[in-house]
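Below you will find the structure I want to go over with you.
Complex shown without one protein chain; remaining protein chains in place.
Up next, chain A:
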Amino acid sequence: MEDSFLFQAIIYLGAAIICVPIAKKLGMGSVLGYLIAGILIGPYVLEFVGEEGEDIMHFAEFGVVMMLFLIGLELEPAKLWQMRAMITRVGLSQVLITSGLLFAAMVLLGLDWKVSLAISLSLSLSSTAIVLQSLKEKNLLNSSAGKNSFAVLLMQDIAVIPILAVLPLLAVASPTGGDGHHESFISQVPGWLQTLLVIGAVGLVVLLGRYAIVPLLRLISRTRLRELFVACALLIVVGIAFLMEAVGLSPALGTFLAGVILANSEFKHELESDLEPFKGLLLGLFFIAVGASINFGLIFDQALLVISIMLGIMLVKTLVLFGIGKTNKMGLDQNLIFSISLNQVGEFSFVTYSFASQLQILDQNTTEMMMAVTALSMTLTPLLILANDKLLLPRFGTLEKTEREADALEEKNPVIIAGFSHYGSTVGRFLRANGIHATILDHDSDRVDLLRRMGFKVYYGDATRADLLESAGAHEAKILISAIDNPETNLLLVETVHKHFPHLELMVRAKHRGDAYELMEMDVPHIYREHLDSSVRMGKDVLTKLGFRAHTVHRLAQNFIKYDEAGLQELVKYKDNQQEYISMVRRNIEMQEDLLASELNRKFSLNDHAWDSDQIKEGLKNAEGKS
C-alpha cells in the first residue's frame, strides 16, 4: 500500500493499454478488455492492486454519472417525453417482474423476506455502463434493441430512488453509520421533510439548468480559456452529483436530468466534447475496478454455489427480458441482443448492497457473495454478447446472407450499398427504379428482414468487415456506395475497401464539411455532402418566392454549388495549419467563419453575359467613341 500514486496510475493505464487493444482485436469489445485488465492486476493474479480496488470503484462510478449526463445531453426533453410509454411499458415491467420473480424464488428457498426483497430489488438492475458501451461500439443504439435497452436502463436508474427509499424501512436495526459512505445527512431528518427535500433538490436541478448554468457557461466561454470551460463542465456534473447524493437520490439520475435540460442549450456540443474523454477514462477505470474487486477467493471456495446463483439470476433475467421483448414485438435478433445484453446485475447494485449491509439487512457474508455474483455476471456479459453474436445469431437470427436457392443464378450486382437508412434507401430506390439492382449491407436486423421480404439481396452485418464485403460480391462489383449514418464507420469502410478491394469505385456520403475533409484526406474522389443539394434547393425556392426569376435562380444555384465544391478542394489544404487539437465543434464553427468571411466580399452573380445586352450596349458605345 506504499505504492505511490504515479505507480498506481502506471499500473492502471498500462493494464488498460495492453488489454483493451488485444480484446478489441479479438472482437471482444473494450468492456471485456478493461474487465480482464482489472482481473489481471487484481489481488488474485498479479497482486498489483489490493483492497483499494473497491475505493477506486467508488471513485470510478463517477464515470457512470458522467455517462448519464452525456446521454441526457443527447436527449432533448421532447424526445424523452416521446419515450415515456416505452420507459414504463418495457422498463417498469422489467424491474417489477424480475424483482417479483426473484423475490418469490428466494422466499420459497427459505430466505428471510426482508433479505429477499433487498436482494431481489438490487438484482433487477442492469449495468448501464456495460450495456450502453457495448451497444454503442456495435453501433446498435438506434436499433430497436438499443432503444428498448436504453428505456430499461433509464427506468432502472429511476428505480434506484424508491429502492434506496424502501431499504431503510426494512432495516432490522437503525443504521449504524458505519464508515458513513452512503449515508446522507437526509436520513437524520423526519420523513416528510425528506420527501420535501428530495422534491426540492430535483426542482433545484431543473431551475439551475434553466436559469443558472447556461448564463454561467456563457460567462465562462467569453474568457476563451478552454480549460476553464472544462473545469466548469466538471463542476456542474460534480455539483449536481453531490446535491443528489446529499438528498439520497441517484447522482446518475440527477446528472441525467441536468443533461436533458441542457440538451437544448447552445453549449450542448461543447459540453459533450469536453466531458467525453473524462467519461471514457473513468468508465474504463470503473470496469478495471470491477475486475479487480472480484473476490476469487470466495468464488473458488464456494464455486458451485456462486456460479449456480449467478446462472440462476441471469437465466431469470434473460427470460423475463425475452418475454417483454416478445410482447413488444421485437424481432428474434433484436430480442436476443436485448435480453442477453441486459441480463447481468449492474453497478448500482454495489451501492444498494453496501447500503443494505450498513442497515444490517444483509450480513457480511451475503453481501460479499452478492458482490461476487454481481461482478462475475458483469464480466460474463461481454462474453455472452460475443457468444450471441458469433454462435446464436448466425444460426437462429437474421442470417448474414440469404441461402441461395439451388436453381437461382447468382446475380452479380454491379453496385453495393452499405447502409440502408434514409440516405442509402433513397439512392437504392432510385437505382432500382431504373433497373439497377444493388446488393445491400445493413446492420439492422429488422430492416434486413423487411428488405429480404421485398426481394432485395441483403447481407446482414458490419459492412467494415472485409469477409462480409467479399461474400457480398465486392470482388465483382464496380461501385461501392457508403451511405452509413455514422461518419466514423464510413471512414473505417473506406479504409477496408482501399486495403482489400482497391478496384472498387467508392462513392461516399459525408455528413458535413469536416467529414468531407477527412474523406478527401483518404483520397476518396466522390464525396456527397448529404445536406448540400437539398439546402441549396430550399434557398432557390426562397429567392424565387422573394421575386427572383426562377431560371436565374436556378443558374445562380448551379453556380453556388460549383463554387462550394471548388471551395472545399481549396480549404482542405489549409485546415491542418490550425492548432492540432481543437474540438470538432469548434472546428466546424471556424470553418463556417472562414466561409462566411470569404463570401462577404464575393459578389455572387452570373459571370457570363448570356442573354444580357448591357455589355453589348456598353461595348458598342466604347467602339463608337473611338472611331
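Simple rule for what comes next: a contact is a pair of C-beta atoms (placed from the backbone, for glycine too) under 8 Å apart; a residue touches a chain by one contact, two chains touch by 3 or more; residues count from 1.
Here is the rule we use: contacts and distances are computed from a predicted model.
Look at the chain that isn't drawn here: its UniProt entry, checked against "Glutathione-regulated potassium-efflux system ancillary protein KefG", "Extracellular solute-binding protein", "ABC transporter permease" or "YjfF protein", names it "Glutathione-regulated potassium-efflux system ancillary protein KefG". Among A:391, A:436, A:538 or A:616, only A:616 touches the chain that is left out of the view.
Against the chain not displayed here, chain A makes contact via residues 555, 558, 562, 608-611, 615-616, 619-620, 622-623.
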